[in-house]
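Worksheet: the structure to be examined is printed underneath.
Heads up, one of the protein chains got dropped from this complex, but the rest are sitting where they should.
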Amino acid sequence: PDYVPEHNKEASEAYDHFLISAEPLSLEAACSLVKSDAAGAVSSFEGTTRNTFNGKRVLRLEYEAYEPMAKKEWYGIVQEARSKYHLLSTVMHHRVGEVPVGKTSVIIAASSAHRADAINAVHFMIDSLKVRLPIWKKELLDDGSAMWKQNEHIDISVHK
Amino acid sequence: PDYVPEHNKEASEAYDHFLISAEPLSLEAACSLVKSDAAGAVSSFEGTTRNTFNGKRVLRLEYEAYEPMAKKEWYGIVQEARSKYHLLSTVMHHRVGEVPVGKTSVIIAASSAHRADAINAVHFMIDSLKVRLPIWKKELLDDGSAMWKQNEHIDISVHK
Amino acid sequence: MVSVKVLYFASARDAAKNLEYETVTLSEDTGPRMTSVVDAITRRHPGLAAVLQTAAFSHNQVYCSGDDLEDIQVKDGDEIGIIPPVSGG
Partner (left out) sequence: MVSVKVLYFASARDAAKNLEYETVTLSEDTGPRMTSVVDAITRRHPGLAAVLQTAAFSHNQVYCSGDDLEDIQVKDGDEIGIIPPVSGG
């Protein structure tokens, strides 16, 4: 099998980046954080605000986070991802406050020597985020209504 | 279930973007092509040149493509992806010629209303590319040796 | 006397007079449990009862399940979060 660079099984703020911010998120910036000459693969996921829900027009989303606890849960997610996948570096960035239609609310990225690790880790991390991170979004529709959303049931155990 | 925007089951150059180019590739540009207000998810994969192979230092890769056939195979891959996943838009960009260490040789991106479609489609498309697209890379090492690479066996049937 | 800080998020905050957090002081003789905190805030904010049917809880920023509330002892200065179903991403 091909040579695989050393990596850390422990989550670390040196290689694993977490950010909750009211500023716009940048995919380019997130991917730059995980790229390295030892990485053959960079996988990423970007969640954006859709313009419709049940056929109604969405004006914007508003996110809030329980930040210190979110950071602890992020750390647990990264530890678990590193126990499952051979990862070089990861990113989890979440925006809070208003996120207009078409804009990015979340970015996940991961790098690895071989592609399956990065791709599967990103999938695991976004599914885990949706289950565990104490973050909430309120959806504001153009009919003046607003409601707190609730993520669908997600089965994290499907991630081998 | 949530409202899902209309999409096309047929591959189309209006929504599905293919490029083989000797110029550097841009993830930001690729993702811009697939983003839309109807998309809730944008997933991407970037393959980059690693600096080592079996412990030896890699100087660069050189890619060549059988372009018209690669385009036909790309079209087949996108048709298959659209039959499996509910996709809005896709990108497959491949660089040819010299690709230095750390630089990007391939970008896959896909957008969808819900995240699993985009993530799984990107995984399927990069695996399919590696199996089917008539593209070859030669690896040049710092000991002066050069060899044509060969992708590992990939089981495309695992993609549900 | 044990004082804890209770944080309200999302629909829980809507039901708790829009408070981000408040201090709850418990006067139990024996060491108070998470259930005492839940009882106290439900008395203060009756509208919370509906929210708590689907909410989770955190104790010092760690999730605890509804089944364990009776077993978890709270100490002075603890931070307790009312966590409605999350919707990040």
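Each chain carries a letter (A, B and C) given by its place in the written order, and its residues are counted from 1.
Here is the rule we use: a contact is a pair of C-beta atoms (placed from the backbone, for glycine too) under 8 Å apart; a residue touches a chain by one contact, two chains touch by 3 or more.
As the structure is a prediction and not an experimental result, all values here were calculated from the model.
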item	value
Chains still shown that are in contact with the chain withheld from the display	B
Full-complex contact with the absent chain, from B:15, B:63, B:85 or B:124	B:63
Residue, one of B:72, B:86, B:103 or B:159, that touches the chain absent here	B:72
Residues from chain B at the interface with the omitted partner, ascending	47, 63-66, 68-70, 72, 94, 105-106, 126, 129-138, 148-151
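Here is the rule we go by: only the chains that are shown with their structure count from here on.
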item	value
Gap in Å, rounded to a whole number, between the CA centres of chain B and chain A	21
Centre-of-Cα separation between chain C and chain B, whole angstrom	48
Contacts with 2+ other chains: residues of chain B	115
Set of chain C residues in contact with two or more other chains	89
